[in-house]
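The complex appears here without one of its protein chains, the remainder shown in place.
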């Protein structure tokens, strides 16, 4: 993977943004290897993501930030710059279901997904051996209806101690408390096993079977305080038929869930997801 | 298309149905060219569709009905037999949007869809020339908020006069009254421009844009008295992105709508859709 | 559709292209509503497409060309600018099969596809009435093995007389002579009824049935002198099973063919297809 700086910008749209940013970068010899723009005609907002070869610039990322701040102010930019070499710290939360967790661990272990996984937390101990085979610390934090507050307190603590940039709910199946949601706003990714907004909440495959749909799906989204209602990153579906029981759907759906989750996590890790209100721009 | 009789059966599941039916057919020299079965383990119900070469049987379809009735009684069958040569009479209802109507007319005109279309009814006159080019009578029955009862009365009348077997709502955009729904139960097909149960009701693409979904869809279903809640025949989706405006979704969605509707209508015309409660078995 | 100028650029990649172009546009008050870039790391080539609001610029498209030529020279650009209001002249060639032709005519007639269709040419007279219903002149130019040269001479003449920008082979089924291919290089679009490079040449569905594939497809590509080997614009597939005969594949495939062709034509009409060698960049 080429060493790049990723410059991410959201701001009110007006003439000259592209030129100004482009000129800033090129005046310092910056080589843009990937550029994406989107002007939303409805909201009048402008979004931009540039990847600049790190070695083409004569200064560090900190100096970039300093020099760029004047332009950012001029255009009222909401902006960030990240270093492709700086691996994000991704804490994974799971329950008993292993398919999403195993899939993410595999992609990390095989070098396909660029991040660090400082630890895995689960409310069940079942997946310990698997996680530890990968050399990753595993925390078993049980939960029942009487110790929810304590559970989430301990989970938050572990997440914080491991300096998580982002958290992935790999079929964690617990509803996070509001404070955790807001601390990690735009940085907690969930996979819901339905094509949202259909079948939000519990037992979506049972709901799907009840309604007699001909496709089942999965949705990867950022977690907000509204259950299954956060900004959608990716979705996909697969065809089923009357022959498929709820158990078949559960089995078949796993493949969609893990594909959609891994694609969403990858997009997030590469800073390709810009949130705007309850929607996402994906570059 | 080969001349066949289509034997469609639903009944409580038990040992010996397949054998009994198979033996009945073969004892008369009947050649089965296509056979489908499904035993639903949840409801304990059995479904079957056989296509028998018409010429292989030594008697008419009426005689078949007579001879088969004893077996049907024995197994408490809900059953029917149809003649592939007997074209179904399909009345099409439309509004201003032409894409679904044109698609169905084209498939009929090019010989891809085996049915008769005795007439097209619309609450707007826009599509008259197109329909009449195909040699099909066009009825313009205007509707506004003050003449709904009158409109539906006239529409029902025209449908009845043209001896419709089935009715297709090709983006008709009006909610049929309960009596029409029940007269043609299981024989009125609608296309809804969303992936149901998401975005039932009005302006589904606007709802989809609002929610920020990454796929849009369409659903072909039998009309019941509950809006957009009848048994689903087929569904499909297509990928969109943040770049697609509501207008883009409307345009892109047309292709999904007409594909899903034409597939659903084709399945219906070939007697491949068995309804059971609010679900469908598709053979 | 908003009135825009589309600036299309291909050139060797180097630092500063985006900035230079962006600055040129913004220095004249140009409002960029859509921007796409791609730098191919293998060929070292850079590709760009900008849509600029026409009304935001203080001069005409001709003046734009004049003013921009210095930058174009500096960066050795292969470039063009087009006016979204200037409808392309699209001549359609067909044979007996109507599905692709009808689909394109419908999209044009319903205002979905922005172009003029000055005429349709076919080697059979079957589709005359349909074409003429749309108010489009129809030319019947028969062909047999003895009059090929004469046929193509007449076809070329009609194309030229109607000042075609581009030609679409809507299942025309004849191999165009080399001189026509080179006169309209990058402007003749064909639909081949297979997932190329599988099953090039004649009777692809028969070839597919013979090989026992589980998906059939269609490919939309620019015509070159090498049969079915030109730059691919779009492709798609659909699932089939052992139950589908060659006749079923022919029928099912029509839906893929017309979807892929119409998408490809739309991309071409919007100047979204940049050719580079035998490949395409699609913006």
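A, B and C label the chains in the order they appear, each numbered from 1.
Quick note on the criterion: a contact is a pair of C-beta atoms (placed from the backbone, for glycine too) under 8 Å apart; a residue touches a chain by one contact, two chains touch by 3 or more.
Everything numeric here is computed off the predicted structure, so don't read it as measured data.
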Chain not shown: contacting residue from B:1, B:15 or B:70: B:15
Contact residue for the chain not shown (choose from C:1, C:42, C:70 or C:149): C:42
Chain not shown: contacting residue from C:80, C:160, C:178 or C:215: C:215
Option touching the unshown chain, where C:13, C:34, C:97 or C:234 are the choices: C:234
Residues from chain C at the interface with the omitted partner, ascending: 38, 40-42, 195-199, 211-215, 217, 231-237, 241-243, 245, 278-282
Residues belonging to chain B that touch the chain removed from view: 15-16, 18-23, 25-27, 29-35, 37, 39, 41, 56
Touch residues of chain A, complete complex, unshown partner: 98-99, 102, 106, 110, 112, 133, 251, 254-255, 259
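We take it that only the chains that are shown with their structure count from here on.
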Same or different contact residues where chain C meets its copy chain A, judged by the half mark: same
Distance from the mean Cα position of chain B to that of chain A, given in whole angstrom: 41
Distance between chain centroids, defined by C-alpha means - chain A, chain C (Å): 37
In chain B, residues with contacts to at least two other chains: none
